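Read the structure below first, then the notes.
All protein chains but one are shown in place.
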Amino acid sequence: MRKITFQEALNEAMIQEMERDKNIFVYGLDVTDHKRIFGSCKNILEKFGKDRCFITPLSEDAMTGMGLGAAINGLRPIHIHQRVDFLVLAMNQLTNMVSIHRYMSGGKVKVPLVIRAIVGRGWGQSSQHSKSMHSIFAHIPGLKVVLPTTPSDAKGLLISAIRDDNPVIFLEHRWLYFTEGEVPEEPTPIPLEEPNILQSGDDITIVATSWMNVEALKAAEVLAKRGVSIEVVDPRTIAPLNDKLIIDSVNKTGHCIVADNDWIHCGFGAELAARISEKCFNDLKSPVNRIGFAQAPCPTTRPLENEFYPNAVNIIREIEKKLELETTDLSREEFYSWEKRFKGPF
Amino acid sequence: MRKITFQEALNEAMIQEMERDKNIFVYGLDVTDHKRIFGSCKNILEKFGKDRCFITPLSEDAMTGMGLGAAINGLRPIHIHQRVDFLVLAMNQLTNMVSIHRYMSGGKVKVPLVIRAIVGRGWGQSSQHSKSMHSIFAHIPGLKVVLPTTPSDAKGLLISAIRDDNPVIFLEHRWLYFTEGEVPEEPTPIPLEEPNILQSGDDITIVATSWMNVEALKAAEVLAKRGVSIEVVDPRTIAPLNDKLIIDSVNKTGHCIVADNDWIHCGFGAELAARISEKCFNDLKSPVNRIGFAQAPCPTTRPLENEFYPNAVNIIREIEKKLELETTDLSREEFYSWEKRFKGPF
Amino acid sequence: MDKSKLSLELYKKVYLIRKSEETIIKYYMDDDMKTPVHLSVGEEAIAAGVCHATGKDDQIYGTYRNHGIYLARTGETDNFFGELYGKKTGMAKGKAGSMHMFCPECNFLGTSAIVATCIPLGLGGAFAKKYKKEKGLSFVFFGDGALEEGAFWESLNFACLHKLPIIFVCEDNGLAIHSHIKDRQSFKSITDIVSKFGCNVFKEKSTDPEVIHNLTLEAIKKQKENGKPCFMHLKYYRYLEHVGINQDFKFGYRSEDEFKKWLKVDPVNLQRKKLLKIGFSEKEIKKVETEIDKQIDKSVELAEKAPFPDCEEVLTDVYS
Partner (left out) sequence: MDKSKLSLELYKKVYLIRKSEETIIKYYMDDDMKTPVHLSVGEEAIAAGVCHATGKDDQIYGTYRNHGIYLARTGETDNFFGELYGKKTGMAKGKAGSMHMFCPECNFLGTSAIVATCIPLGLGGAFAKKYKKEKGLSFVFFGDGALEEGAFWESLNFACLHKLPIIFVCEDNGLAIHSHIKDRQSFKSITDIVSKFGCNVFKEKSTDPEVIHNLTLEAIKKQKENGKPCFMHLKYYRYLEHVGINQDFKFGYRSEDEFKKWLKVDPVNLQRKKLLKIGFSEKEIKKVETEIDKQIDKSVELAEKAPFPDCEEVLTDVYS
């Protein structure tokens, strides 16, 4: 199968869906400028014109409610934010309106609204351009929350999100935009609410979200050479959460680490750990541990940024502790370094 | 000791603190009208004048930022919201400004800002006047989040919140306003970050928040007659969370149910369950179970409201299952019914 | 006789609203309608006047104070009382209650208890009309308090920028709960400001439903002419407490004298007197009233008898 990047996958999903259904439109700050939301909105203006792809004033709150109003009137809006951090300006509409409108109508309306937002990271993005906060959205009944990891998921899940008749918050990690992978050319939806086993293994399960899957896979690769067999499971859709594959995996391996791309306290990692601890109670050989951001705002300077974010090495060390392995010599391993890909500024 | 209500306790805390420190002021919608925020702001206007107690326009976002600006300039604002649901309009200021300002200044400023908000419930408050969402605020580093349960906590914790140099979100359950209890007359701060053992017991630990403590205590009372000894622990401050007493309790009893006054998915209950499962791994005799709201917006009509909210009976049934007890005959027990206290409309 | 037919129709609407609210007041203390009500008593001329000017293709959005516009728009009371009683026969099976009245069949598309939140929603409705090149306008009702929320200004700017087919209807009772407009707003004339965004503006303090109705027709015409959104600033007096069924003059935040002045031009009385003046007999009017009374009584009875929704309903309709 041909390989494309995550960003191209998003772009392809939108274009193919917009060709299929003229009720889909794309809007948000910067969706038509030359940067095109890190390339993910390439050619959309050219192909579909400015009625179906347009910028807005800096008014996140009203623009979200506008999307809701359009959605209940038969349109299928895709609202895009360059950062998740800007989405909190719309928190009122999200929690008090978007999430409840169907319920409050006794099921009479549908809300096919997609909100895409990018999780920033690195090179001084700092505290206001790096939040993910997916647990916050996932906490609110009525919203669906999706975090794609692979290019194939980016396309397949975005197609499903667009076709879904519910509000879907779709959070894309900035660094994943560069990743390449096999992606079908045809528009092939991947069902929401199905976790994905990124790698099978027997000794321990890592449940990871978004970018942390990249780190988990790296950890798995490194430890595979030492004979440790790691299963990496990506929940992908975190609300509503279908945990069957996750529970099966942990029941099989008996050990679990949750690596969430967010703060730990009251995060989605807590939800995973709570469920797994409860449902795998009899099969767990060690407690479920959690890995996540340092419990602080994200600092700007690189050395503190390095401390703030967990990585493959942290995962490896945690696994070693858990399985009582010797400390692996990592001096010859090459880990992901954003020096290579992401120099900023944005 | 003399007994007063929760609402009187809040009022007393504010008045005593305002007498002590002239930099404290109180503002928000409706703080000066004849209802005085369910009585909690009684006499404040009269005692301290309109410079220190005033209403605002309907502008939650700007008014929160205003409080932050005042706080870093040496004042100690208390901002009040009739419902937590209105606080999400200020989510941008809370997550992007209030929580980070000290960190981003390298520790140079202090943010002594108290935000009081009321958790609505019952009699058709519906989906927009009943949210608690404390896990959402607790997820954000830099914010402190406090949920008082008893009148004594209402006073002691509010005093501590006001004296604290950090932003504190103080969430008060509407129904607790009616409860009476012993409260010291002197301004006696109760340290934040200390859970409270509301009742000691040996067989099982219930960790509950806010109103759910009332239900847990009732369940404990009912089951005590059947010889079951229940420990009820109230975390009180949920961010940052000091879990020592909680962990000790569960290590002692070996069983735990978390009863959170909120939705379950990605809620504070998940954080508790995750921590307890991890830290009490060796002593837990059964998995930690969670009790919370139905995963739906809060419906208006009473029969569905009844379904939506968990109560003492749910806790009792869960305990019975857990400890493999026979089903208790509850037909002669009297449970809390809001028919008696809260007839609405607000 | 067209003119007098209009007068009668408007009277029916204001009477229906007044009577429905009085019916709520009558039964509210029975504690069967367990839902906070924000009554429309005093506001009838606006609800009837504006809604009567709307056509099938027009849409309506509002606030928790929505009984007036709901009744004026739909004319129906079965679902209305069903919803107030929290029954299966309510338009949302009791899930919504008074604060979220809703009727997609009548293009009555959303009301909300969070101030100003339906303004962006109505914006989206107007946007959809423009996008799909459909006929009709989006009418968004809100109170004077909503003018203080950022969402209003953001919506106004977007509506004017895109020349959306939207009519903003500001129902100004000078109060937000118990606080006076002068303690909340620094500007003297909202229409002066709004017009500078590129909005057609209209203002009125009449309690005469026909005046409001004509003004609305004018606004609709103007919108069609120049494509710009309209903003109607309409004053009225809230007779009762903010939420609930009682008068509240005893609390002193406003004077009963003011109320008495407004009562002299009570919209329902006004319109009734007008009918008499233009030739309707007391008997004819009574007949119309009795019919409405009966409709309401029947609806209340139905609602009382109707079953509650099943308990499982708590978890349905969260997702499609």
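Chains: A, B and C, in written order; residue numbering restarts at 1 for each.
Just so it is clear, contacts are C-beta pairs under 8 Å (C-beta built on N, C-alpha and C of every residue); 3 or more make two chains touch, one makes a residue touch a chain.
The model shown is predicted, which means the values in this text are computed figures rather than measured ones.
In the entire assembly, the chain absent from the figure touches the shown chains A, B, C. When the full complex is taken into account, the listed residue touching the unshown chain is A:129, out of A:42, A:116 or A:129. Interface residues of chain B with the unshown chain, by the touch rule above, are 25, 51, 56-57, 59, 61-75, 92-93, 96-97, 101-111, 141-142, 144, 164-166, 240. Residues of chain A that touch the chain left out of the display are 29-30, 33-35, 55-62, 85-86, 89, 123-126, 128-129, 294-297, 299-304, 306-308, 343-346. Residues touching the missing chain, restricted to chain C, are 148-154, 156-161, 183-189, 192-193, 196-198 (touch as defined at the top).
Just so we're on the same page, only the chains that are shown with their structure count from here on.
Distances from each chain's CA mean to the overall CA mean are smallest for chain B. Here the spacing of chain A and chain C, counted between their Cα centres, is 42 Å. Between the CA-based centres of chain B and chain C the separation comes to 36 Å, rounded to the whole angstrom. For this pair, chain A with chain B, the centres built from the Cα atoms lie 31 Å apart. Across the assembly, chain B contributes 85, 89, 126, 128, 295-297, 299 as residues in contact with two or more other chains. Listed for chain C are residues 90, 93, 95-96, 100, 112, 114, 150, 318, each touching two or more other chains.
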